[in-house]
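Okay, structure first, notes after.
Note that this complex is displayed minus one protein chain, with the remaining chains in position.
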Amino acid sequence: MIKKILIANRGEIAIRVMNSCHEMGIQSVAVYSEADRNSLHVRYADEAYFIGPAPSNQSYLNIEKIIEVAKKSGADAIHPGYGFLSENADFSERCKEEGIIFIGPDAYAINTMGDKITARKTMLAAGVPVVPGTTEPIVDLDAAVRTIKEIGLPVMVKASAGGGGKGMRLVEKEEDILSSVQAAKSEALAAFGNDAVYIEKYINSPHHIEFQILADQHGNCIHLFERECSVQRRHQKVVEETPSPIMTPEVREEMGRHAVAAAKAVNYAGAGTIEFITDDNLNYYFLEMNTRLQVEHPITEQVVGVDLVREQINIANGEKLHYRQEDLSQHGHAIEVRVYAEDTDNNFMPNPGKINYIHFPLGAGVRHDSYVYSGFEIPIYYDPMISKLVVWGNSRPEAIGRMKRALQSYKISGVKTSIPFLSRIMDVPDFKNGHYTTHFIQNHQEALKTKENCSEECVDLAAITAFVDFITKREQATPPSSNGRSSMSPWKAFGRKKAVSRI
Amino acid sequence: MIKKILIANRGEIAIRVMNSCHEMGIQSVAVYSEADRNSLHVRYADEAYFIGPAPSNQSYLNIEKIIEVAKKSGADAIHPGYGFLSENADFSERCKEEGIIFIGPDAYAINTMGDKITARKTMLAAGVPVVPGTTEPIVDLDAAVRTIKEIGLPVMVKASAGGGGKGMRLVEKEEDILSSVQAAKSEALAAFGNDAVYIEKYINSPHHIEFQILADQHGNCIHLFERECSVQRRHQKVVEETPSPIMTPEVREEMGRHAVAAAKAVNYAGAGTIEFITDDNLNYYFLEMNTRLQVEHPITEQVVGVDLVREQINIANGEKLHYRQEDLSQHGHAIEVRVYAEDTDNNFMPNPGKINYIHFPLGAGVRHDSYVYSGFEIPIYYDPMISKLVVWGNSRPEAIGRMKRALQSYKISGVKTSIPFLSRIMDVPDFKNGHYTTHFIQNHQEALKTKENCSEECVDLAAITAFVDFITKREQATPPSSNGRSSMSPWKAFGRKKAVSRI
Amino acid sequence: MSYEVNINGEDREIEILGREGNRIKILLGDKTYDLDLMEVEPGVYSVLWQGKNFNFELTPQSLKKYTVDTIAEKIEVEIVDAESRYMRSRKGGEEEDVAFISTPMPGQVVKILVKEGQQVKGGETVIIVSAMKMESEYKVVKDRVIKEVLVKEGDNIEGDQPLITFE
Partner (left out) sequence: MSYEVNINGEDREIEILGREGNRIKILLGDKTYDLDLMEVEPGVYSVLWQGKNFNFELTPQSLKKYTVDTIAEKIEVEIVDAESRYMRSRKGGEEEDVAFISTPMPGQVVKILVKEGQQVKGGETVIIVSAMKMESEYKVVKDRVIKEVLVKEGDNIEGDQPLITFE
C-alpha cells in the first residue's frame, strides 16, 4: 500500500493531487524550485524539498534530483501531474528500476502512444478508427485518384515533401479530383522538386472530443464518457464541457468502446485520455492518447462523481477497478474554463506579476482548482495559468448561467487575466446553442473582442471615483500644519478621521 | 415573471440568493444597515439601499423600510432568506397587500405551523405521526396509568404546572408505572400546589432528521429526501449530512410521504422543511415545520442536484414544479459544517473582529458559501457565522475524508473560529461510524476538547520562528546609523535587503 | 483650488459640493451626483448612485492618472489641476515666463539636480519630488539660469511652494 507520494509538479495540479492524498491518509512530498519557495504547494505538503533553479529543465524536469528526493523522503510512489515528466517514458522506467511506483502507465504504453505512426498502426490493428489516409507517398496519378475514391470526399492532397501550404489542395467535389491531384503534383514538383503526395480525409467541421478511461493492472478498463474540448486557441484548450452538446447516446457508447479498445491495445494501466477528431455527423477518428491526467479532468469528476486521482492511486496500488462500466452515468453538466494571467487584448501575452488581492467565486455548483493567494507573485518561469474554474449545473443552460455568474464574481487585481474573454465566450450565441467546432474562437474573433461600453453615468462615476481617491489620498498625505487644527477645513478633518479609522 | 428581487437579508444567504438571481438573469436589490456598507452582499447586488442603524430591529426587521425600498427600486418580489423576516406571517401578508411577491409561503401556512398546538392538531388530522402524549392535564391516578399503557413505555411524566425538572419522572419499566406517577404527583403538589401531570412518549436516543419539500401553487408537492442534523450544541445545528447514516430506503419513502402530507395539510407553496424526531429504531414523529429555506439546504442541493433557490423563484412565478418525485434520487454523500467566529475553548463565545487574511479550501467536491474577505470586519450585531463549508463525496467515508482535508486547508487569521472543533468532530469514532444522536456533542465533550500536542521539535521550531520574527522585525526597525553601512553586520544587511525586496 | 477631470480625452470641471461620511455630493460638468462612495478594499470602490451599485477598481498610472476598471470597460481618467494646466500650457508652446518651480502637492524632495547660478537648458530636469510614493521630475521649458534653491534634499514640502527660482 502506498503510504507516501512525491508529487513531481507544482501549481494547481500539485495541490489537486495532494488533496486526494490528504483525503486518503497518504503523506505528500512536495518538490520546489527556487522560484517556488512561497508557492502554496510547498506549504500544503507534509514534506517539501528544494530541487534546483527556477528553469524547469534544472528542477521539475531533473529526473536525478527527483529520484534522489523520493529516496531521501522515503516516498513509495511518484505522481507526475500533467506536463513536466508526466509523459516521459524514461522517467516511468527509471522509477520502476528504483523500486518506486510511478503513478501512470509504463514505458511501453507511453512510447507506443507517444509516436504518431506507431500509435496509428496500433489503433488500426485494434479496430479503432483513425483519420483515413495514405501512409506512403503516392507518385502515380491513377493510384492517387483510386485512393481518394477509397477514402471518400472531402480529402486533402498534400505534397509529401511539402510545408507552408504549398502543394496542398482541398478536394470536395468528385469532378475536381483529377484536376486537383494534377495541380497539387505540379505545384509540389515546382516547389520541392518532388511530386509525390499524401492523401488524407479532410474533416470539415472538426470537433475535439476526448474520452476519459481508467484501466487497472488486471486487464479491466472502463471509460468515464466524453469531454468536448473544441473551444481552442492555437491548439490550446480554453473551455471544456461534458457532456458534449453534439453527442448522442449511441455514438457515445460506440466511442466509449473504441476508447477502451485503444487503451487495451497498449496494455494500459492508469488514467488516460483518448482524443478523437469528430465531424458534424459524429464520424470520429483517433487523434492521440494522453497517457496522464488531463488539465480538464475535473469536469468528468463533477459529472461522473469519480475522484480520478484517487482512482489513479488505487490502480497504482494494484487494486482492481472500483467501478464497472454499468455503475457509471453522467449526472448534469459541467464546464471548465482556464483562467490565465494574460492580456487577451494584446495577443494573449502572458502577464505574470503580483496578485494584489483575489476573490474566488463561491457557492452552489462552483469548483475551483487553484494555487494562488492574495500577495502571491506568479513566477515568470512557468505556465501562467491561475486557476481552473469549474461549474456544475443540472442542465447545460444552468451551467452556462452559473459560469457567467462565477466569472462575474471572480476578482483578481494586479495582473491582467482572461476572465473577461472567457465571459464573452459564454455570451456567443453559437456557444450557447452548442454549435461550435475547433474554429470557434477564430470564427468569432470580433464578438470575442467586443467589449460592453459603460453607460454615460457609469463613465462619470468612474471619473468621480478617481477624483475622490486622488483628493482623499492627497489630504491624507498632507502633513499637519504647525498651528494644528485651525488650518483644517471640516472637509479635511473628515478625510483625516476616515484615514485613521481605516487603520 | 419576476424581474427584480429584493433580498431582505445579509451575509452568506443574501449572496446565495443573489447567485441564483444572477444565474437566472434576474436583477437583485440589496438592503444594508449601517454596519454593512462594506459587506459583500452590497457590492454583489445590482442595486443597494440603506435601511437603518446596525441593530436588526431597526434595519433588517424593519418591515416599513423594506417595503419602501422594494417600491422605490421597483422590485417585484422579496426573498427573505432565513432568520429575520423569513417566518413572519405579517410580512408575508403585507407583501401580498402591496402587490409584491413574497418568496415563501402565505400567512396561513406560517401561522399554522408557527403555533405548536395548532401544528400538532393539523398533523394529527393529516395522519402525520406526532410524539404521543396527552394534550390535557391528568389529575386521576388511574387515568394516568391507563394513558401510559396506551402510549407505551418509556414515557416522561411531567408536572403540568412544572418546570426545572421538578415533578418529572422517566418511566421505563412496567412495574415502576404506579410508583413513578405517584411520586411525580406528590412532588408536583409539594412544589407547585397542583398535582396534575402531562404524559409524553420519551425518545431515548433522539435523532433530528428533516425532510426538504418543494410545493408549487398548483397543489403539487415533492420531497428531496432527508437531512441528518443530530450534531447539535444547545439545539444549534453544527454538522449536517445527507443521506442520514441510519436511514433505510423503506423508512425514507414513508417519511417522505408524511413530509409531503404535512406540507399539503397547510396548502404549502414554496420550499420548506419538516423536522422529525426519530429514535434508534427509526420510529419518527413530527417536531415542527420550517416555512423557509434552511441554513443547511446546500447538502440537499449537492446530493439531489436541484438548485433550491431557483425552484423557490420558479414557484413564486406561479410555475408548476419542474420535477416529479420519480425524477429525483440521491447521488453520493454531502456534509456541511457551520464555521463560526467563536472561541470554542471559552464556552463558544462569539469572537467577531477583523479577518486579516482568509484562505478558502478549494478543489474537488468542496462548496463554500460565505460573505467574508481578507480585511473584512465581522460586525458584532449579527450572527457570527463566517461560512458554510459543504463537501460532496462518492461515499460517506470519502465525504468525511474530504471534509477533514478542507478544514485543514481552511485558514483564517484575526479571529478565532470553530474550525479546529469541527475537525475534531470528524475524528470521533461514533461520528465516523454514523452512530450518533442529538446528545453527541454532550457525550463527547472530552474528545472534542482534546487537542493534539505538538511534537517536541514542533514546539522548538515554533519558538525559533517567533525568535527569528522578533529579530528580523527589530533589525528592520533599526534606523540606519549615521556612519552608514559600517555598523551593519552581514546579518543585518541581509535583514534589510529582505525587507526591501518584500515591498 | 479648481479641478477638472479628463475622461477618455475630454476635460470636464469637477467640484465637491459636500461630503459627510461616505455620502458625497459632486458636480461634474453641469451634472450633480449624490453618491454613497466607499473604498471597501484598497483600490476598490463601491459607488451607489440612485440605488444602483457600481464596483470600480482603480489602478493609478501616475500621480494624477488612473485607469478605472468598471465591469464593462476600462476608463482613463486624469486629474487636471493648476499644475497640469501649467504643464500643458508649456507643452503647448505658449510658454509662461514663470519665476519659479513649484509642485501642486505636498511631498518630499528626492533630488536637486542644479546649483544656484547654474545655466540649464530647456527640457532639463531640475528637481525630483516624491509624493504618494511616486516620483515626478520637474523640468524647465526653456533655457534658464538658477537664482535660488530654496529647499534641500529630504525636505518635506507643501504644495504650491516655490522650490527653485530663476533669474
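Each chain carries a letter (A, B and C) given by its place in the written order, and its residues are counted from 1.
As a convention for this text, a residue touches a chain if its C-beta (ideal position, glycine included) is under 8 Å from a C-beta of that chain, and two chains touch if they have at least 3 such contacts.
Just so it is clear, the model here is predicted, and its values are computed rather than measured.
A.B. asks: May I ask you to name the displayed chains that the omitted chain touches in the full complex?
C.D. replies: A, B
A.B. asks: Taking the entire complex into account, which one of A:49, A:91, A:286 or A:421 touches the absent chain?
C.D. replies: A:49
A.B. asks: Give me the subunit B residues in contact with the hidden chain, please.
C.D. replies: 356-357, 408, 411, 413, 451-454, 457-474, 477-479, 481, 491, 494
A.B. asks: Residue by residue, what part of subunit A touches the chain that was omitted?
C.D. replies: Residue positions of subunit A that touch the missing chain: 29-30, 37-38, 42-43, 45-50, 72-73, 373, 375.
The criterion applied here is as follows: only the chains that are shown with their structure count from here on.
A.B. asks: Would you kindly say which chain has the C-alpha centre located farthest from the C-alpha centre of subunit C?
C.D. replies: Result for the farthest chain: B.
A.B. asks: Nearest whole angstrom, what separates the Cα centre of subunit A from the Cα centre of subunit C?
C.D. replies: 45
A.B. asks: Mind checking the centre-to-centre distance between subunit B and subunit C? Centres are C-alpha means, answer in whole Å.
C.D. replies: Inter-chain centre distance comes to 52 Å.
A.B. asks: Provide the list of subunit A residues touching at least two other chains, using ranges where the numbers run on.
C.D. replies: 357, 408
A.B. asks: Where does subunit C touch two or more other chains at once, residue-wise?
C.D. replies: Residue numbers touching two or more other chains: 41-42.
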